[in-house]
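Incomplete set of chains, arranged as in the complex.
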Amino acid sequence: MSQPSITDRLGDPETAREEGRRKMDWAMQHMPILQSLSGEFASEEPLDGEVVGMAMHVEAKTANLVELLAEGGAEVAITGCNPLSTHDDVSAALDAHPRITSYAERGVDDEQYYADIEAVIGHEPTITVDDGMDMVAAIHESFPELIDTIVGGCEETTTGVHRLRAMDADGELKYPVFAVNDTPMKTLFDNVHGTGESALATIAMTTNLSWASKTVVVAGYGYCGKGVAKKAAGQNANVVVTEVEPRRALEAHMEGYDVMPMADAAEVGDVFITTTGNRDVITREHFEVMQDGVLLANAGHFDVEVNLDHLSDMAVDQYEARDGVDAYELKDGRRLNVLAEGRLVNLAAPIALGHPVEVMDQSFGVQAVCVRELVEHGEEYGAGVHDVPDDLDREVAEIKLAAEGVEYDSLTDEQAEYMDSWDHGT
Amino acid sequence: MSQPSITDRLGDPETAREEGRRKMDWAMQHMPILQSLSGEFASEEPLDGEVVGMAMHVEAKTANLVELLAEGGAEVAITGCNPLSTHDDVSAALDAHPRITSYAERGVDDEQYYADIEAVIGHEPTITVDDGMDMVAAIHESFPELIDTIVGGCEETTTGVHRLRAMDADGELKYPVFAVNDTPMKTLFDNVHGTGESALATIAMTTNLSWASKTVVVAGYGYCGKGVAKKAAGQNANVVVTEVEPRRALEAHMEGYDVMPMADAAEVGDVFITTTGNRDVITREHFEVMQDGVLLANAGHFDVEVNLDHLSDMAVDQYEARDGVDAYELKDGRRLNVLAEGRLVNLAAPIALGHPVEVMDQSFGVQAVCVRELVEHGEEYGAGVHDVPDDLDREVAEIKLAAEGVEYDSLTDEQAEYMDSWDHGT
Amino acid sequence: MSQPSITDRLGDPETAREEGRRKMDWAMQHMPILQSLSGEFASEEPLDGEVVGMAMHVEAKTANLVELLAEGGAEVAITGCNPLSTHDDVSAALDAHPRITSYAERGVDDEQYYADIEAVIGHEPTITVDDGMDMVAAIHESFPELIDTIVGGCEETTTGVHRLRAMDADGELKYPVFAVNDTPMKTLFDNVHGTGESALATIAMTTNLSWASKTVVVAGYGYCGKGVAKKAAGQNANVVVTEVEPRRALEAHMEGYDVMPMADAAEVGDVFITTTGNRDVITREHFEVMQDGVLLANAGHFDVEVNLDHLSDMAVDQYEARDGVDAYELKDGRRLNVLAEGRLVNLAAPIALGHPVEVMDQSFGVQAVCVRELVEHGEEYGAGVHDVPDDLDREVAEIKLAAEGVEYDSLTDEQAEYMDSWDHGT
């Protein structure tokens, strides 16, 4: 594996490193959980002797997790999980750490993307940390010989966990992976508040348009969709939800949103935001009935939700209407505006910053204690997808509340006993 | 078991029956799920030969479930699950049905309350439907000989399920019980929207006070607490949440609410609403620091959340300030106002109507299909608490959406395949 | 004028008086502004020698204003302003005061209603306080000889002020009247929060129905309509607004609500709430396309917004579906449910309590200082409608904030000077 790290690829990386460090410092100011764990990891080095292989969005917040793992004693090799989300300066700052090698570089082509993943695997990780399961997939497909020495992995995203569960159901997942994405600390905060706020702010600042009175079609009413819908309504948008699961559809209906099939929503929407994790959510039949000037943005992991092949095929002209906005002009003159090439808008738009710092702090706090758990008790977990142990998730919540100065009650002995009893009457 | 039914206890029940029927008719107009199931149950009589023993709030909405079960072929015996929530007219209307016997009567004392439960058990039910597990508890404690012939049961409330799970953990639950309370169709709608809206409307109409600018302390941030907090904020209250579980506390904090221990909340609250399902949530130490004129209301199942023994002990005077409001005057002149004697405010206040019709329709729709499931496949379930099978819950959601005219999408074959696959890349 | 007071009309009024007093006491607990003014009025008797003639909703809150004026030294004669909003017990409690005569009685017919107004006028008021300008109208039409000795009047409602301004524009208003309705302290709080909260709570508790997912059509987007829309959205309703003024229509649209003509709204609404102050807002053409089971409620002053003549004419059957709900069954089987006979729902429904206590405290605080102003400086105001002097309105706000313990900033001298200057640059 002779793949050069980001530092080797850049010309003079000094300025980039300083800029990357400045970004990391700003983020760390607002990451109280990682700050708290940092003290513990640095003094106890619980990850000593481990090699962590990571494929994640390489920007300032993730970088603080990477550095925390290195401070905890591990050697870390990392690359990006999306060709457009890497900040080269942050990548360079990480690579300068004696125990970290970063291969991540913005805008690499597919070939280089997979070469970088293989370069990380070349470090022979004992633990993998993924955002979309590309690392797990590559190891299982091309480097099965490493599986025996891997203690376990962590997966950050809804989509990745979904794919891992499918793989597990097929009996193809050969080592334990924590479904970090599914913990309360992740789903209730990162997905709802993180995706919701950052997707909307990115769209607003990419387009200079307003939410008030806009009909915003949210495709999918999982945690991400709920966040987008709630925050859009909080900016006075008129929210329409599309769903395929009747309980979720009903939940959106009871919240007061309009629920309808995409075929109908396509006719009334001003802005479309996909959050389903599925493909072909918006296709030719929908483009055909949309209004002139609509915005199309994706807040799901992959760029398959809006079918751009269909749209390119229908367009008579295509041009950059604005940084991060591609206009597709149809033969009847309507212009459909696609943001960030249909990729995850809060990561891939030119001005995108990813999720807010504070919500990533929560998510990465769980990642850190899960990596520690794999080192300390990894052998207790069999191959397959595992829920994060509840006490770990709870530990992170306690750290966060303490850092925010939020106090709360605890059960008295009598109350705890009452909750465990079943023999008291009306 | 010679306990007289409600009809025998009332003098001339004709007028009461008519009034009860009028209440049931109004509710049934707004219960599309029960309407839909009614057709199926009446024609197929899936419950033929069964005896259903019920202890539930006997008012118009529940009555429509009771009648649906009778239409489905069952003999039904019912009594109340709270001495203050029974509507005698509805009880009489039910009792007039040839296959229904109702023992429920408003305001009975404890002795009569338990005698009525035993009267129901005297019908030798093959299926139990509980709201607070009093029926299950009584059978296990005093009539264990019936357990062999009982196919199973259903439990409606958070508190009941909690107690059943504790009983199950002790190995003491001897027949299968569906945790109807825990289904998405129940928790996401009944608890959040039902408890939230009805508790607030009942308090407003009992006191003639406003929510705008009030500091409303919500004790507990489970589904009920979330509903109360959300709806109170939606009326421009300033919401304070107390919790004992750190993830829930954090969730409330992230929602923008103030989170603090009850000891602090007691000093700033104008209205206190308990939703914890636990005892002694508000006690002497809190009364001591509350402001003059505060309202104390309970939206949890039992009347143990606000410790009225402490309050009575501290009071120098106690009087009815208004229908449904007892004022406790302390020696320093402060008046603390307790609503509905600390019982479930949306059921026990003089003007209370219980949960809104539509949300009970959802909950009772699940009850009905669960009873049908017990008859059809009860033998497949072992003793213990069981989650409602997902397809039953989903069936009820589909019925509701169809009735409301809400359409939604379904997965294409390609999308279903995509969701089940794990080998597609970035 | 030999019209008997309420005390004379009742049989044994002692119990009624006690009950009325209990209601007034509860309200007074939550009326900090009237409490504060009460001390001042009782000690200084600023209204000594005046006769105040009132036509207002006679219930507990208004009663505390009436008593405050009497404590301030005035003789007060009062009757109701709506045949269904009078509480006879409160009326009796007021009538027991040595300086107050009350003629108000619930459910009187039109003849008696106007006889009662004339009975009040028989006291030869020097000041009038109206809620709908019936007193002003009657004096101008039938007792013009009294106008010379009248110092001025106060008008409480949007509708009344509207009519007074029309009268003033015609040169027909012969003494000064304060448009109490139009002050910030009234419109921003009473109309928005008071009407909004109480209309919705009354409807919910009259019907036992839920707001979540309901399509609520709000007719008119003035202050009352804004309040109803905002509070309904806060209970997860899907709000539709109808309007005739384009800026208001646009304002509702920008808030995220659906705006459409009533002809379209009639087809999609579940609940209709009129707040326009105009007639024939919902008529035959709308009834013809409404869904089965809709609710029709009025939150505007008069019962002319929903055209019940049209509805009666169309109905094949009409019956009381529930207390406060009249069902009109059409020939195609659809049932349209009218609440409170189309009268102001939060005052005229059987369980109605009127506006919340706290918001009436603000409104009545302005009434009290306006009456005081008329006594002290009435001669400075010419005939016609007058805005409440800003310093009086502000005084009431200051009293309220002080009572609630809310502190706020004041301008420094430098800041005050800055706000008055125009010569500082960028």
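A, B and C are the chain letters, set down in written order, and residue numbers restart from 1 in every chain.
Following the convention adopted for this analysis, a residue touches a chain if its C-beta (ideal position, glycine included) is under 8 Å from a C-beta of that chain, and two chains touch if they have at least 3 such contacts.
The model shown is predicted, which means the values in this text are computed figures rather than measured ones.
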Copy count of the single sequence across the entire complex, 3 present: 4
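Simple rule for what comes next: only the chains that are shown with their structure count from here on.
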Labels of chains that are neighbours to chain A and to chain B: C
Turning angle required so that chain A lies on chain C, C-alpha fit (0 to 180°, nearest 5): 180
Chain centre separation in whole Å, for chain C relative to chain A (CA means): 53
CA centroid of chain B to CA centroid of chain C, Å: 37
Per-residue overlap in chain A, given as positions that touch at least 2 other chains: 253-254
Chain B contact footprint on chain C (complex, rising order): 22-23, 25-27, 29-30, 60-61, 189, 193-194, 197-198, 200-202, 204-205, 207-213, 231, 233-236, 293, 321-322, 325, 335, 351, 353-354, 356-359, 404
Chain B contact footprint on chain A (complex, rising order): 81-83, 113, 132-134, 137, 162-164, 166-167, 170, 172, 184-185, 188-189, 193, 242-244, 246-247, 249-251, 253-254, 259-262, 264, 277-280, 302, 304, 393-394, 397-398, 400-401, 404, 406-412, 414-415, 418-426
Residues of chain A defined as touching chain C within the complex: 212-213, 233, 236-239, 253-258
